[in-house]
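Excluded from the complex is one protein chain; the other protein chains are retained at their positions.
Order of writing sets the chain letters: A, B and C. Residues in each chain are counted from 1.
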Amino acid sequence: MTTAVRTMQAFVLKGIGNVGVIEKPIPTCGPNDAIVKTTASLICSSDVHNAKGVIPFPPNRALGHESVGTVWELGSEVSGFAIGERVLVNAITPCFQCESCQRGFTSQCQGMLGGYKYGPVKDGNLAEFFHVNNAQGNLVHIPNSVPDEMAVYACDMLSTGFVGAEHADIRIGDVVAIFAQGPVGLCATIGAKLRGAGRIITVESDPKRQELSRRFGADDVVDFRTGDPVAQILDLTRGTGVDSAIEALGAPATFEGCVRVTKPGGTISNIGYHGEIAEPLRIPLAEFGFGMSDKTIRTGLCPGGSERMERILRLLETGKVDPTPMTTHRMPFAEVERAFRLMQTKADGCIKPLLIY
Amino acid sequence: MTTAVRTMQAFVLKGIGNVGVIEKPIPTCGPNDAIVKTTASLICSSDVHNAKGVIPFPPNRALGHESVGTVWELGSEVSGFAIGERVLVNAITPCFQCESCQRGFTSQCQGMLGGYKYGPVKDGNLAEFFHVNNAQGNLVHIPNSVPDEMAVYACDMLSTGFVGAEHADIRIGDVVAIFAQGPVGLCATIGAKLRGAGRIITVESDPKRQELSRRFGADDVVDFRTGDPVAQILDLTRGTGVDSAIEALGAPATFEGCVRVTKPGGTISNIGYHGEIAEPLRIPLAEFGFGMSDKTIRTGLCPGGSERMERILRLLETGKVDPTPMTTHRMPFAEVERAFRLMQTKADGCIKPLLIY
Amino acid sequence: MTTAVRTMQAFVLKGIGNVGVIEKPIPTCGPNDAIVKTTASLICSSDVHNAKGVIPFPPNRALGHESVGTVWELGSEVSGFAIGERVLVNAITPCFQCESCQRGFTSQCQGMLGGYKYGPVKDGNLAEFFHVNNAQGNLVHIPNSVPDEMAVYACDMLSTGFVGAEHADIRIGDVVAIFAQGPVGLCATIGAKLRGAGRIITVESDPKRQELSRRFGADDVVDFRTGDPVAQILDLTRGTGVDSAIEALGAPATFEGCVRVTKPGGTISNIGYHGEIAEPLRIPLAEFGFGMSDKTIRTGLCPGGSERMERILRLLETGKVDPTPMTTHRMPFAEVERAFRLMQTKADGCIKPLLIY
Partner (left out) sequence: MTTAVRTMQAFVLKGIGNVGVIEKPIPTCGPNDAIVKTTASLICSSDVHNAKGVIPFPPNRALGHESVGTVWELGSEVSGFAIGERVLVNAITPCFQCESCQRGFTSQCQGMLGGYKYGPVKDGNLAEFFHVNNAQGNLVHIPNSVPDEMAVYACDMLSTGFVGAEHADIRIGDVVAIFAQGPVGLCATIGAKLRGAGRIITVESDPKRQELSRRFGADDVVDFRTGDPVAQILDLTRGTGVDSAIEALGAPATFEGCVRVTKPGGTISNIGYHGEIAEPLRIPLAEFGFGMSDKTIRTGLCPGGSERMERILRLLETGKVDPTPMTTHRMPFAEVERAFRLMQTKADGCIKPLLIY
């Protein structure tokens, strides 16, 4: 029944630094797969990183990993879904059966960061159609009351921000610092509030992001342009520091800052991607108690899977979380390159550009 | 300097079922102790239980364990506090040094439920002054911006309700059921929301409590007078049940209900006191997977200690939690017996009566 | 290449209480499946339970869930295995992709106890060949140095006993009680020792099992025929009780005993199957602190999956665990009915009868 349509438009990386829309074949569907017809996508700063060649891609590989759509085709072994149903697929699409997945580290499916297949392993989903491996565990229905443009935030932003908060081991009433309030950092702020933080201190200098930060849960917003954020956070906490710090930028300085502001016994949760600056991360010795501070450093990559997606969608459905104020721009898929440039330059106050198909 | 005052008014249990105010000596202060001059108290349903003789008390033992006040006297070994400072003391006052405390179970200090000393071990604090053992770890400053009548909810209600939610192992977006919305159940609702529950289903029939339940975070309120709450909860969740269920009443039927509505792999968190009905709790076999369902049953008693109290006070200070809508009645300490009767009868829509000294 | 062989011998439940060997078709292999040619099996007491009709089986359903063998056939989507390789498959064969599996509760795959498919869902593996669903995650290679008759203990006994110990939350040096030293209880003893228990107290009256219990790690063996085991355990611990208690029998009395001997704050871990005695489990109130003792009750069903199997096989490979002293009888598959009767009657000191194909 799907044989009539054979090709699709896709936004690809032609070569390093060279992006554009080309025509590609619609992906084919194996017994455990699904093909989704895209209805909405968000551009991610990872797409910008990838266009720089941070991870080696073959020519004309489609970019993108934040898309929702409707079921177009289903493999013979996939049940519980029907053609045409609205579905969400996370940026990470694990196999669920390898050693790493069985240990619970689905983002590390079949090897380091191996759950991240859209781009590194196969075409991404800034395209009219996209392929879903292991669809039985990766497809999830979108509730009727949740529009595509809201659901699409679960693909990466909310799952990544939330895992930043989850890995921070926040107890009810804890003090939490979050370094950087880009889209992932803002979602970590939502996540920290969801875990019951007593006080949330964020680091951000852009006024619009500062305002969203407060709206999403920050009690204090520290501007790094008006002084060392570490000193400011220690000052706000009378020198005791925070229970947990979340790194949501991906820079050695903020990583070190997280170690410095965290109390002995506290947790540093990293969700920033440190692939842009090619130098080892450094841990300051004294603030690390020379390796004996009882501080913990945790790391992670956007967890996927339908079970987690259902939980995130539930928060959207019951109105407890609304990420859509982050959507600063909205345009048809035909303008995907403009959306990409906005993300690249952060021009015009861009936080997240949304594409409608 | 405190020698002039020698006696105080205290609300005591003269004998089973016989309560009243009498004059008692102000407690004396050892090297690790403090004496607090009471400024505000709440009556607890445990006081009503205790008046029935559930736990054997010596004659004229003062009732009460939810009080705040100012420091009146400090033992020689206690530092960091000064006479006259506003302080909070939890209902549970552990020693912090016994085997049980060192394992992290401070409520079981020196033996089963042994952290609960106000009443079973020494005079309670429905009195003009009260004694604080191990004051170094049990006293906590009340922030200036938090009034006594708000802070006093941390003594028992918030700490107990929150531990109900904490023991429920709630993940972001989970579905949680809470059986009964008395003051502890209402605080468990606040706690479940603080932990990021995606959907909160409470069981309550009283309209005023139903309304507070929604205000504090319930998405659905099930009325047990209109049908079996287990069936209603299964219906609301399309037969799958909830991730976690919190028992906040203390009755065999609600305990069983919690087991029944919880998914395989889910958690039942008990905070209700099952000392009123003298029959063993029962676990229904089939819903327990004949002991193989991967369900977990957890129990607990209001955790104390200054560190936890600071975290709870922080939530009040930053405005994230406001328990004061539960205060249905307010009167001077002289009317403590009237307050006790209100708690006993639940007349006049009583949820929590507050006493001011 | 496997087309020549079409039927096999299988040990089936013809009807309640009526077992025997019949000829059945060799199972067919879907794209995600494998077919294994059996080389060794153990009889389980669950087979005896099932023959009584505890779980409804269709007529002529093969019994058995503890078997190893060689790969006979592989589905098109299964990689990393080759025909003829020695493989192990756990008694529990989850799909890894449903909501329950993604939450980590693979034994509850697709519903309560749903990971247990050999028998309730399809033919068991007391047969010359058996089917493996979701083979990618359920097949595991057996190391060369581990013989079949040792590896086969990982299918159920070691995984179940170990989860009993894992759920008991044993800390280094803890005191652990284990009620009953049948094969599962004995494996829980091995597991408790593996987790670093400081003292292991087991309850058993059979001299041979007592001896194995000591050999596997018990410091004290309590004989319930010489006095109430609860009293004996409290006596051995000077009245303080144990940190963790493991129920490995499946009876209300031992379950209650576990609650009674466990310290406040301790953990009761259930691995016994309570489907034989049709009455609710009871929790004694006082020893449960009226629901406030900080005691935890955990339950579980033999976790499967190749990742766990690899870890258990590693312990056999490095010589840290040797379960084979539990093999009291060894015979060819042709004598499977005799083996079953031995398990049923526990005659001749039977602990585990091994079948060789």
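In this section, a contact is a pair of C-beta atoms (placed from the backbone, for glycine too) under 8 Å apart; a residue touches a chain by one contact, two chains touch by 3 or more.
Quick caveat, the model's predicted, so the values are computed rather than measured.
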Which of these, B:G291, B:G305, B:P323 or B:P353, touches the one chain of the complex that we don't see?
B:G305
Which listed residue (C:T7, C:S79, C:S145 or C:T318) would be found touching the missing chain in the intact complex?
C:T318
Out of A:S205, A:T296 or A:T328, point to the residue that touches the absent chain in the complete complex.
A:T296
Just checking the interface: what residues of chain B touch the absent partner chain?
30-32, 76-77, 95-99, 101-104, 134, 136-137, 305-308, 310
Residue by residue, what part of chain C touches the chain that was omitted?
162, 165-166, 171-175, 191, 194-196, 198-199, 219, 308, 310-315, 317-318, 320
Absent-chain interface as seen on chain A, which is shown:
100, 103-105, 107-108, 111-113, 247, 250, 255, 263-265, 270-275, 278-285, 288-301
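Going forward, only the chains that are shown with their structure count from here on.
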Could you work out how far chain B has to rotate to sit on chain C, using CA atoms and steps of 5 degrees?
180
Mean-CA-position distance for chain B and chain A (Å)
39
Sequence positions of chain A contacting 2 or more other chains
308, 310
